[in-house]
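Yeah, one chain of the complex is gone here, protein chain that is, but the others are all in their spots.
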Amino acid sequence: MLGPMGVTLAVFVGSLVVVLGLWMTGRDPRPRSAPESVPFIGGRPPAVHAWSRYHARYHVMALVFLAFDMEMVYMYPWAVVFVREGPIAMVEMGMFITILLLGILYAWREQVFEWA
Amino acid sequence: MGVRDALAHLAGGAVAPVFAVAGGGAREAVAELALSPSVELVDSPAAASVLLVAGFLPSDLHTPLAALHDAMPDPRCTVSWPLGSDHGSMPLSSSRLRIGPDDEPVQAVTRAYRALLSGVVATEPPIQPDVDPNPWRGVGPYGQGGRGMTGGTPYGRPMAELGPDRDGLRLDVLPLSIGPFFPRFPAGLILDVVMAGDLVIEGRVADSPFGGGEWRPPVGPFVRALSEPVPVAEIELARARQHLRWASDALITQGLPAFAMRVRRLAVTLTPGHASSVRALSRRLRLLRVPQWSGAGVGRIAPELLTGLALGPVSRAAGLGEDARAADPAYAELGFEPIVARDGDAAARWDVRLAEAAQSLELAARARGQRTGGVGIVEGPRGRLGPDDSPFQRLQSLLPDLLAGLEWGDAVTALASLDLDPEEAGTVAARPSRAEAA
Amino acid sequence: MDYASPPIALIAVGLAMAAGVYLIAVLDRSIAVLVGAGRWTWRGAIVGPIRSAALLLVQRRRTTERPDSPGWTLAPALLTGLAAVALAMVPIGPDMAAADPSTGFVVFSAAIVFVMIAVFLHGWSPNSALAMHGAYRFGAQALSFQIPFLLAMLATALPAESLSIVDIVDAQEPLWNVVRQPLGLPLYLVVGVAVSFWGPLNLPDASDLAGGTSVEDSGVARLLWKSARAAMLVAVAAMGAAGFLGGWWGPWLPGPVWMVIKAVALLTLLLVAGHLLPRVRIQRFVVIAWVILIPLALVNIFVSGALLL
Partner (left out) sequence: MSGGLLVDVIFWLFAAGALVTGYRVFRTDSMVRAAFYLLASFAAVGGILVLLGAEFVGMVLILMMAGEMLIMAIVMVMYMMNPAGLNPMWMVHQHRVAVAAGVLAFAVLAAPVLLVDFPDRPNPAPEEATAQLGEELLGDSMLVFQTAGVGLLSTMIGVVVLASRRGRYGEADEGSSEPSLELQDAESR
């Protein structure tokens, strides 16, 4: 009565609830003492919180990904109508993809994909 | 509760998850435990139910050991396996589960694990007192221990500090002391790193805790050869076995625990006739891209830094033909030629060690009773063993500029490829003086 | 009627996931014994996983000093939910699919892309350095494999002229995509291993981070995370079988049986690769994904597209 997307939502929410229910079975009465909850880095206590301004070494690659990810939006409808439209679709998407591959080539030459 | 007991009974038969601390002299014995199908050596204490403390542990490793014990979830128990060294002063020596010299280790561990789960042995309470390391409650506007945006010690730990970086961003720098019992390093090896993201900015290996002279490792053929002639067959077989043991640990670091078990089984049942199977193993590893994928170009040490340090396979992988065996007439008769590679990176060290293992087996097969010269200089599996220092101490000086600028995965691969062994410091410092050499 | 009613779908997908996770546990231990030259025992491989699960259910769940507990609780639940959605998209038979919306392929892609959120949350929540390194490492891995993965799967939508998985499988009736688009399946498997972070591309939970994002997990948390990872591998293998190996098409045997055989075959291939190939360096994988996999996937699309014209 709700269509396939409704069933997908039901499956997602259902499995989420089941796993959260299983997680709740792990309740235990005794509170944990301080030494029992020290993060493990080999036996010694950590000097600082792990939560810090973590220097993601791939932040430029992430930004290039943001731009390149938009290409997927155009690829889906193109793939559906590709056989109907024939060669015109091939040429057009070819141009679009070449333009974007130029961006990747430039990023590769500027060593964006290596660790900053 | 019926369900819980039923589950505990069912779990009694499971593979025992053991977090093993392989102290002095116990590294091989602990690694061979994993060959049994009913014991599994796990990576972190959070996954373990049994803490196995084997071999000798110097006094300044006892506090981290107590922290390790408390980091394990209930139900937990400790099994101590002295292997000849007394565990008297150990915080966990009170535990009744002990593996004696004549007990079969696997049975003892699984019996302890089954007793733990069936309730015969109660789960052990935490050892360290339940007190916050940095008292913080009540400080700061909401009592969270901090002041202002990133000030104070919120929830007990200070925040990381900013630091300059090679790519121009001033972001947090994380000082980590990867502790004595990190599963990918031998027990006792403490790596103090300062990391920006997952890049190591500075790395330093602390001095070996085994160097205090309070412990004397079991005397193997290499230490014996320092003072008396030893049959070449015996010393070469020991060298090949040591290289295969290193290969097994390095395979676990590369994410191939099953293949590591195959190499470990070969190391346990090694005879001089296995030279061809070791060569086949080396070819298969190269075919599966094990050395190249993770080691090519990683942890490269320039030959000029290594001259004179006589670090055995590490020097030979960088192109230096230094090998104390070349000067030994006994080896000259057997037509010994040191194996030399060129790149000096982790992949080259893989190839040199496996090739040397095969060569040692061939030497052991050809040896007819030749004995080593016993001139006080011996070529150990990790480099020249001399009266004054060990390869571990000589290598320590190279590590800071080797680790700087490496991503964490590459740093672990590089350290694994150097085959560091903190126990060697114990070997040299406690070398039997000439009088009690026998 | 291209969808089942919600309760039936949930039960069917749940059972399929449970069976898949158990099969992976059994296969993984058996392959480990085979590769490790050990002795395969009935107790070890078949009953072992159940006993280990019982131990984890008895074990107490560990926590750290100042975690993000809601995030820590949500991560395995989110990953299992995503694996369930991905598996629900895979049709077992011509009219037997848990749910087959007209844009089924986009729903599957959204489930795969959300895996990076679940794994980052799982690594960030414990506030532990090794777990956080694993989370950020998967950030780089996920941002690199997303485009090659979607492009590798997109080629299968060209002959079907639709984004519905049932149509994609229907279009393979004359010729399976693995034959028609030879580059598709190997590309899909390489990136499928990256999606389900298994074997050589298990970077977030790698052994050099002592277990990575699950270094602080114990008890039911560890059990749920390991089964969620295995469920995602089942979904990736099942979709590979549907998209490239002709789904339910096959002589003699009924459709669903063929579907299960092909999925288990791909699963075994992925598990054996997991035990034979070493871990890939994250920096190499990022460069390979951007500079080699994306162009290869585009070549695969245009060549198979040209053949269709």
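Here the chain labels run A, B and C in written order, and each chain numbers its own residues starting at 1.
In this text, a contact is a pair of C-beta atoms (placed from the backbone, for glycine too) under 8 Å apart; a residue touches a chain by one contact, two chains touch by 3 or more.
Quick caveat: nothing in here was measured; it's all calculated off a predicted structure.
Trainee: In the complete complex, the chain left out here touches which of the visible ones?
Mentor: So, spelled out: the chain left out of view touches A, B, C.
Trainee: Among B:146, B:203 or B:381, which one touches the chain that has been omitted from the display?
Mentor: B:146
Trainee: Among the options B:17, B:154, B:217 or B:409, which residue touches the chain absent from this view?
Mentor: B:154
Trainee: Please output the residues of chain B touching the missing chain, sorted low to high.
Mentor: Spelled out for chain B, the touching residues are 140-142, 144, 146-152, 154-155, 159, 167-169, 171-172.
Trainee: By the contact definition given up top, give the residues of chain A that touch the hidden chain.
Mentor: 1-3, 5-6, 9, 49, 51-56, 59-60, 62-74, 76-82, 84-85, 88-89, 92, 95-96, 99-100, 102-104, 106-107, 109-112, 116
Trainee: Go through chain C and note every residue touching the omitted chain.
Mentor: Contact residues on chain C toward the absent chain are 66, 68, 71, 101-103, 106-107, 109-110, 113-114, 116-117, 120-121, 124, 127, 136, 139, 142-143, 146, 161-163.
One rule holds for everything that comes next: only the chains that are shown with their structure count from here on.
Trainee: What is the distance, in whole Å, between the centres of chain A and chain C, each centre taken as the mean of its C-alpha atoms?
Mentor: The separation of the two C-alpha centroids amounts to 14 Å.
Trainee: Go ahead and note the Å separation of the Cα centroids belonging to chain A and chain B.
Mentor: 35
Trainee: Which residue numbers or ranges of chain A touch two or more of the other chains?
Mentor: Touching at least two other chains: 28, 34, 36, 38, 40-42, 46, 49-51, 54, 56-57, 115.
Trainee: What positions in chain C touch 2 or more of the other chains?
Mentor: 57, 60-62, 65-66, 129, 136, 210, 215-216, 219, 283 - these are the residues of chain C that touch more than one other chain.
Trainee: Going by the contact rule at the top, pick out the chain B residues touching chain C in the complex.
Mentor: Going by the criterion above, the answer is residues 4, 7-8, 10-15, 17, 35, 37-38, 43-44, 46-47, 49, 71, 73-75, 117, 154-157, 174, 176, 182-184, 197-198, 251-262, 265, 288-290, 293-294, 298, 407-410, 412-413.
Trainee: Quick check: in the complex, which residue numbers of chain C touch chain A?
Mentor: 2-7, 9-10, 13-14, 17, 57, 60-66, 73, 76-78, 80-85, 88-89, 98-107, 124, 126-132, 136, 139-140, 143-144, 146-147, 150-151, 154, 157-159, 161-163, 210, 215-216, 219-221, 224, 228, 283, 286-287, 290-291, 294-295, 298, 301-302, 305-306, 308-309
Trainee: Mind listing the chain A positions that touch chain C in their complex?
Mentor: Going through chain A, the ones touching chain C are 1-8, 10-16, 18-20, 22-23, 25-26, 28, 32, 34, 36-42, 46, 49-51, 54, 56-58, 61-62, 65, 68-69, 71-72, 75-76, 79-84, 86-87, 90, 94, 97, 101, 104, 107-108, 113-115.
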